[in-house]
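All protein chains but one are shown in place.
Naming follows writing order (A and B), and every chain is counted from residue 1.
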Amino acid sequence: MMMANDIRPVPSAASERLLDVKGLTIEIETRNGPATIVDGIDLHVGKGETLGIVGESGCGKSLTMLSMMRLLPNKIRVTKGEANFAGRDLQKMSNSELRKVRGGDVGFIFQDPMTSLNPVMRIGQQLAEPLIYHRGMSKAEARKRAGELLKLVGIPGAEDRLDAYPHELSGGMRQRVMIAIGLACNPQLLIADEPTTALDVTIQAQIVDLVKDLRDKLGMSVVWITHDLALIAGLVDRINVLYAGTVVEDAPVDALFSNPSHPYTQGLLASIPKLSDERSARLSSIGGTPPEPGRRPKGCPFAPRCPLAEAVCHERVPSLEGIGQNGAHRVACFVAQRKLEAA
Amino acid sequence: MAAQPLMRIENLVKHFHVRLGAFGERAATVHALDDVNFDILEGETLSLVGESGCGKSTTGFTLLNLHRATEGKVIYQGKNIVELDERAMRPYRRQLQIVFQDPYSTLNPRMTIGEAVGEPILFHKLATKAELKDRISTLLADVGLPPRFASRYPHELSGGQRQRVAIARALACQPKFIVCDEAISALDVSVQAQIINLLLDLQQKYGLTYLFIAHDLAVVRHISDRVGVMYLGRLAELATREELFEHPLHPYTKALLSAVPEADPAHERSRKRQILQGDVPSPLNPPAGCRFHTRCPIAMDVCGKVVPEWREARPGHMVACHAVTEGLPG
Partner (left out) sequence: MSVVPMTTTPIEIEPPVSLWRDAWHRLRRNKLAVFGLIIVIVLAFTALFGPYLTPYDFLSQDLNGRNLAPSLSHLFGTDDLGRDVFSRVVYGTRTAFLVAIVVTFIAVLIGVTLGALAGFFGGFLDKAVMWLTDMTMSIPNLLLVVVINASLKSPISSWMEARYLATLNPFYRETIWVDFLLVFGSMALISWPPYARLVRAQVLSIRSRPYITAAQALGLTNRIILMRYVVPNALGPLIVAVSAGLGTAMVLESAFSFLGVGVNPPTPSWGNMISDGLRVWQHYPHLLAAPAAVLGLASVAFSFLGDGLNDALNPRGAK
C-alpha cells in the first residue's frame, strides 16, 4: 500500500497550471440582499499536483469547487472571476461543453457516499453511465471497465459487486465506489470534497492511502478539500488555507506545517491535540467564530479574532504576497508580510 | 490513582430487538452491548473509543438508564440504577447528565436559552424563582457566554455557542457525572479546542467525572485519564492513557492507533499504517469467540471458538485477547 512517496518528484506548481481560478467571487441571496461567501479567490493546481484546501465549515471551500462545474445550489451564484481548466474558462463554456468536462476530465468525490449514490441503481450501472456518455463505450465494454475500476479501488470480489445496490455495501465500500465513479473516465483532475468525513478512522486511513496510490499510478492532479490538516499531511504537495471565502495562506505542505505564517493557520495547527501534550494541558484555541456571510468585517476578515491584529488590519484587506520558497509560500497578512521585510 | 469508583458497570448487556424484511416478518437481535465491565473513578475522565456501531454511545445511554439495560448492573451510590423506573430514577437524573453530539438538535427551538438553562433548575428545585436569573447568568458565565444570551433562541447561535448552552444546561443540575457523547465531533477544529478547554476547566472547578465518548483519538489522548477501546459491542482493552497509547496490547487497538493521522508531513509520508482488512461484521450476527477474529492479523484457532476473558494483563491494564493472555507477541 505504501508508495515510496518521498521519491515522488513534487511537481513544480508554477510549471503548468491545470486549474487556474482567478478572482472568483460567489454571492448568496439573503433577506438583506446579496452577501459575499467567496471573495475574489485565487487558486491553482499544477499538472500532477495534489492540492489540499483546508478550512472550517462555511469558509467557502466546497462552493468554490462546485461553482467551477456550475453545480451551485439555488440563490448562490458566481458574480465575478474566471476558472480556467486546461486553458479554457469553465464559466464561459456552453452547457454541453461543460458536461463533457464534468465526470470526464474532472472527477468528483463527495462527502456522503450514501446520498451521493443513486439508491435505486445498481453499482455497475452507475459506474458504466459516465463511460457510455463520455467515452462512447458500448454497454458490454463499460461493464467490463466498471469491473476493472472496482478492482482498482480495492473492492473484494469486484465483478460480483457490480449488481449490488448501494445499501448493500458498507460506508467504506460505498466511498470506494464513489472514487471508482470519479476515476471512471481517467480524469486529469480529481476533486475530493471531504471524502472521509463520514467514515471511521481506520477506513479514513484506507481511503487516503487509496487515493495516494491511485494518484501515483494514474498521474492525475488531486484537489482534496477537508477541515482536517493532519489527515492530508502525508498526501498533498501544497495547501491553501481558506478563511471566510479568501485564501489566507498558500504554501508547500512542509513549509505550512513547519512555518505557518498566517495567525489563523497558526491557530488551527495549535488547536490540534499533539502526542507530546501533557494531559489536561489547555489547548490553544481561536476565540470567537468566523463571520457570517453579509457580516464580513471591513478589513482582513480574520482581524476580529486575530491576536496580532493592528489598526491597519481593521481598515484594509491584505493581499496574498510571497514570503519565501521563491514565492511559493504566500500569505495574506500585514503582520506576517512586515515581519519578512524587517528580516 | 487512589480515587474511589463513582460507578461500577457489571456485565452490562444491551440487545435491541428489530424486525427485518419488507414486512417486518423476521425478528432479529442487535447485539449492541455484551458483557461490559468497568469502573468509572471519581473525578476522572474515562474515554470510550471505537468505530461507529461499536457500542460506545449505547454504553453511555444504557448506564444513564436512557436505554433499558437487557442484563447487568450499574451500581451508583450503592444502588443498581438500571433497574429503577423513571420516577425512582429522577433524583439520580439530576446527578448524572449527558451532553449530546449535535448541538443543532439538542435544544428545543421554541425555547430561549434562558428558559432552556432555567428549566432543570426549577424542575429539580435547585433555586427559587427569585434566584433564577442570577443562577442562569452564573451558568452562562461558566460556559463563557454573556448573560444577554439568555433571551436568545438556539437558531441565532453558532454550533459552538449551542454546545456551550447544552453544557450549561447539564451543569444547571449540579451533576457529579457527565456523559459527553461525541460532544465535540460536530464542531470545527478551532471551536473543538474551545469546548475541550471548557470541559477541562469545568472539571477542575466542580470536580466532575466525565465519560467521554469519541472517535477522534487525538482528542481522546489529550483529555483522558483512562481510555477504553470497544469493538462490536465488547470492550477490547482499557488502560491509563499513557499505557494504552504507549503499550497497546490488543491488535485492534494497535490498528486503530496506527490509523490516527499526525500533523507532521514527513512523519505521515513515511509512516507505515497497519491497514485492517474487511469491514466490521454486522452486530445482528456477531462472530463467535473473539468478535475481532475475522479481521485480526494474529488470529488463532481458539479465537473463533472461545470468548477471550476480560483480565488484567499488566497492573491496571485490562484486555480481552487470547494472544495476549498466552503471552504470544501482541
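By our rule, contacts are C-beta pairs under 8 Å (C-beta built on N, C-alpha and C of every residue); 3 or more make two chains touch, one makes a residue touch a chain.
All values reported here derive from a predicted model rather than from experimental measurement.
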Answer key for B:Asn11, B:Gln77, B:Asn108 or B:Thr128 versus the chain not shown reads B:Asn108
Out of B:Glu42, B:Glu119 or B:Asp216, which touches the unshown chain?
-> B:Glu119
Contacting the left-out chain: of B:Arg94, B:Lys133, B:Lys254 or B:Arg271, that is B:Arg94
Subunit B residues touching the omitted chain (full complex) = 64, 66, 89-90, 93-94, 97-98, 100-102, 105-112, 119-120, 123-124, 148, 151-153, 155-156, 166, 169, 173, 194
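Going forward, only the chains that are shown with their structure count from here on.
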Given the complex with subunit B, which residues does subunit A contribute to the contact?
-> 1-2, 5-6, 56-57, 156, 170-173, 200-206, 208-209, 227-231, 233-235, 253-254, 257, 267-275, 277, 279-287, 289
In their shared complex, at which residues does subunit B touch subunit A?
-> 51-52, 158, 160-161, 188-194, 196-197, 200, 215-219, 221-225, 241, 245, 255-256, 258-273, 275-276, 278-280
